[in-house]
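For this depiction, one protein chain was excluded, whereas all remaining protein chains were kept in their positions.
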Amino acid sequence: MIIAGRALLGVVVLALWQAAHLALGAAWIASPIDILGRLAEITASGELLRHTQATLTESAFGFLLGGGAGILLPFGLRLSPRLTAALDPFFAAATGVPKLALAPLLILWFGIGIVSKVAFVAAVVFFFLFFSTLAGVRSIEPQLAAAVRVLGAREWTVTWEIAWHTALPYIFAGLKVALPRAISAAVVGEFIAADRGLGYYINNARAMADTVGLFTGVVLVTLLVLAIDAGLERLQARSLAWRPLARDVGV
Amino acid sequence: MRPGRALWDRLALAVAALALWQLASLAFGPHWFSPPLATGRRFVELFWNGELLRHAQYTLLAAAGGFLLGGVPGALIPFALRRAPRLGAVLDPYLVAGYGMPKLALAPLFILWFGIELASKVVLVASIVFFLVFFSTAAGVRGVDLRLVAMARVAGASERAVARHVVWPGAVPYIFAGLRISLPYAIGAAVVGEMISANRGLGYLIQAASQDFDTTNVFVGLLALTVLIVAVNVIVEAAERWLLRWRPVDVTPVRRLASAT
Partner (left out) sequence: MSAAAPPVLEVQRLGKRFEARAGRAEAFWAIRDLSFVVGEGELLTIVGPSGSGKSTLLNLISQIDGPTEGEIRFREQAIAGPTSGALRPGWDRQFGYVTQEDTLLPWRTLGENVLFPLRVQGGLSAETRQRAARLIQAAGLEGFERYYPHELSGGMRKRGALIRTLVYDPPVILMDEPFGALDAQTRTQLQADLLRLWNLGRKTIVFVTHDIAEAIALGDRTLVFTRAPARVQSEHRIPIPRPRDVRNIYVADGFAEMYERIRKELE
């Protein structure tokens, strides 16, 4: 009954959408049919591939760069609890500042090409993964570490075995949040200054009063992000099979 | 760890950071790193001639407006949905999709609809704040201890009374948590909206400076933004502590973990 309700709601939304298009005009609302048409068009012309590729490349490289640093740094910090304690208020300040505000600076430094977007994505992703992983590393139970040391493990083993495995659920939580954010960061970066990418396509369409193009781009980005969300969900369930109940850490 | 020692460590770190900054600007040049002194001077200059305040005001206005526009429905709708659980179930996947969708990607759409003035930024902020506050509040409403509700009903309370005396107080901490979490996002969204298209605001300041290759102004803008956010945080924390002074539990860890943007 509920599923029927959802389907009905979906149909109603589409109908309202079409109605709004007819009522307010094509300049304000593009009709769903036109959007589908444009999708077919840019797929055929290769434009879709070109822009999606650019955005995904920026997201992927930035994600690897920022994610790698964000995951590894807390393990390094673990070796100096004094440094971690001293850095604490700086962390708090850093969380408050929107990393997205760094976009113009990065564009100033690296130009409007792909590099600035990669740097931008890296900056955004870094903070997500850093704080998630840090929380995970901090959650290590000291008695587990002590027990393992008594069994004869050296520091390296303690780090790998305990710190890594304890932090893993937190890292996954961070990844789940950061991956879609990576795409959206790439898109936002492209809004501000770029020469290709889905964000560029969207903003360019707006500048040229191409409402259909604008809507098409937005729909594409949304589908991309939702698909990645679903994929990550599945991946996490498999890798954390050893956990008893709730799969997610409540971040 | 004695508190005194941490303080010295932090001072040392701050000094080291400043030194690194100066070094970077010497090594890479002022185009890449505006030197600390020059940045500080320009900051003071723009502060005294009112420009910084003007831009900050605009950004704050956009953030606050969107915060109210999104926060109020976000906080209230879960209570209404509580009385219509089937409607809530029907809406659920759409709301989750709305939450998962990057609202910032919609910025050009809002600009198309609402123009390049304040309104489009307000709507952008509202769209983000709504979902954050909604889901946080919904968790609070859902998590209300059913035994308390049952007890209230047994004691003869009407639905309205139950809502007011059991559900509401139980959910209030979650509402606050949602509001706190969305605060940095609100300011961030306003700034991003300004960067895409505006003629005022800290985001505009930073973006315009970048286009003019004025590194110093970019640094000043970022610095001003940081100061603004820290100030807002301090005020909000104080307000929350005062409003919730009857509560023993601390929500700060939730905020810090969630607001890593």
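Think of it as A and B in the order they're written, each chain with its own count starting at 1.
Quick note on the criterion: contacts are C-beta pairs under 8 Å (C-beta built on N, C-alpha and C of every residue); 3 or more make two chains touch, one makes a residue touch a chain.
These numbers come from a predicted model, not from an experiment.
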| item | value |
| --- | --- |
| Missing chain: touched chains present in the view | A |
| Residue of A:56, A:94, A:153 or A:226 in touch with the missing chain, whole complex considered | A:153 |
| Subunit A residues that touch the omitted chain in the full complex | 143-144, 146-154, 157, 161-162, 165, 168, 242-244 |
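Methods note: only the chains that are shown with their structure count from here on.
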| item | value |
| --- | --- |
| Complex interface listing, subunit B residues touching subunit A | 1, 6, 9-10, 12-13, 32, 86, 89-91, 93-94, 97, 100-102, 104-109, 111-113, 184-185, 187-188, 191-192, 195-196, 202-203, 206-207, 209-211, 213, 215, 218-219, 221-222, 225-226, 229-230, 233, 256-261 |
| Contacting residues of subunit A [partner subunit B, same complex] | 1-2, 5-6, 9-10, 13, 28, 81-83, 85-93, 95-105, 107-109, 124, 127-128, 130-132, 135, 177, 180-181, 183-184, 187-188, 191-192, 199, 202-203, 205-206, 211, 214-215, 218, 221-222, 225-226, 229, 251 |
